[in-house]
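Missing here is one protein chain; the remaining ones are kept as they sit in the complex.
Up next is chain A:
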Amino acid sequence: MMNLSDEPAIRARGLRVIRGSRQVLDGLDFDVPRGQITGLLGPSGCGKSTLMRAVVGTQAKVTGDLTVFGEPAGSAPLRSRIGYVTQAASVYRDLTARQNLEYFAAILGIPRKEARTQVEQALADVDLTDHAEALTANLSGGQLSRVSLAVALLGAPELLVLDEPTVGLDPVLRRDLWNLFHRIASEREAAILVSSHVMDEAERCHRLLLMRSGRIIADDDPDALRVRMGTATVEEAFLKIVDAEKAAEIEKGSAVQ
């Protein structure tokens, strides 16, 4: 019998998404396991944010099989189990960081007393305790995106979907946040799906999904990827795979002619 915790947090089979008139995701198959950090990497415009929106259920025109904890993505029971950070910070600029967190905690249905400790904890996790009472409109870009991240940490979600959460942050803060992600993954058995452009962050993931123009071109752990491609870093491995793909496409193109 299959153990419940063996079931992946996210399971996609033949996942397709159309945005405008374009096929943005083109038949993706992948799993995102529990208790691990899965990195989603790929060039700008390849479909990372679209994939994440499909997982949290805010993307229209999604076809194929996409389940989260065994339920269809976007179904109502999942809404309190997923923490989601959009690429652009989505918080109320005319509220303080704390007021933002208090409101979203209420929406998540966290009881008031419990909410107070969780808000404090989330503020501490993103290192914003000192700026909790400042209007978020007056925060720096990095501080603002940390408020947005803090919201996603409320309610101890079993799945965190983080769209470029560390963009614009300094190395110290980035290291601290990645340590936090690792702690969340190991202590809570939570699944984390995180997109990034920063390749040294890829080295800190347990698994990597490399994307290019709406398809997954590699699905492996960082070590295996480096060994397989014979490179020293994930970045080089990624570039090598992309170049090989491009070359294959050009060859196919000239073969047709």
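Quick note on the criterion: a contact is a pair of C-beta atoms (placed from the backbone, for glycine too) under 8 Å apart; a residue touches a chain by one contact, two chains touch by 3 or more; residues count from 1.
One rule holds for everything that comes next: contacts and distances are computed from a predicted model.
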The complex has one chain missing from view, so what does its UniProt entry call it, picking from "Transport permease protein", "Cytochrome c domain-containing protein", "Putative xanthine dehydrogenase" or "Acetyl-CoA C-acetyltransferase"?
-> "Transport permease protein"
Identified contact with the non-displayed chain, of A:Ala106, A:Ala124, A:Val227 or A:Ile250 | A:Ala106
Touching residue (missing chain; options A:Ala122, A:Val151, A:Cys205 or A:Ala218) | A:Val151
Who touches the missing chain here, A:Arg13, A:Lys61 or A:Arg183?
-> A:Lys61
Kindly note down the residues of chain A that lie in touch with the hidden chain.
-> 19-20, 56-62, 74, 76, 79-80, 82, 84, 86, 88-95, 99, 103-104, 106-109, 135, 151
